[in-house]
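Taking it in order: structure first as structure tokens, then the write-up.
Complex shown without one protein chain; remaining protein chains in place.
Our next item is chain A:
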Amino acid sequence: MASALPKFTKIAKVIRLNRHGCTNRPFYHIVVQKTKDNQDGPVIEQVGSFDAMPNNKNEKLVALNFERIQYWLSQGAKLSDPVAQLLGLSGFLPNHPRTIIQAWKNRREPPRERKIEAIKGIAPPLDNPKL
């Protein structure tokens, strides 16, 4: 049975990635939500976006609203790992250890074969004339 009494416990808030987009084409909204809610559940505020698929110029575009992020952090919101990494790369926060660990792992051995080409730094634009 659902709780007869209303819950008054404070639910923590999180800044994390919400997957939108279509099949095989992810697009993330960087969003402030309550930890309890589902990914596609109610959102308190959208605070940016992250496109995981590189564009024509081989860039992965990230948008961040630093003022609002600062506000929510001051109110006690947590960060998910990917969001923390993105913020570290952008310079707003210190670099996440994961980025550093991934970097030295990449240097040590080449990453495993993937169907999509791996991006090494800001590579030159693709040669395909049709794009």
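Basically, a contact is a pair of C-beta atoms (placed from the backbone, for glycine too) under 8 Å apart; a residue touches a chain by one contact, two chains touch by 3 or more; residues count from 1.
Rule of thumb we're sticking to: contacts and distances are computed from a predicted model.
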Complex member absent from the view - protein name from UniProt, among "Small ribosomal subunit protein mS26", "Phospholipid-transporting ATPase", "Dynein intermediate chain 2, ciliary" or "Transcription factor IIIB 50 kDa subunit": "Small ribosomal subunit protein mS26"
Touching residue (missing chain; options A:55, A:70 or A:106): A:70
Positions on chain A contacted by the hidden chain, ascending: 1-3, 6-7, 36, 38, 40-42, 70-71, 73-76, 93-97, 100-101
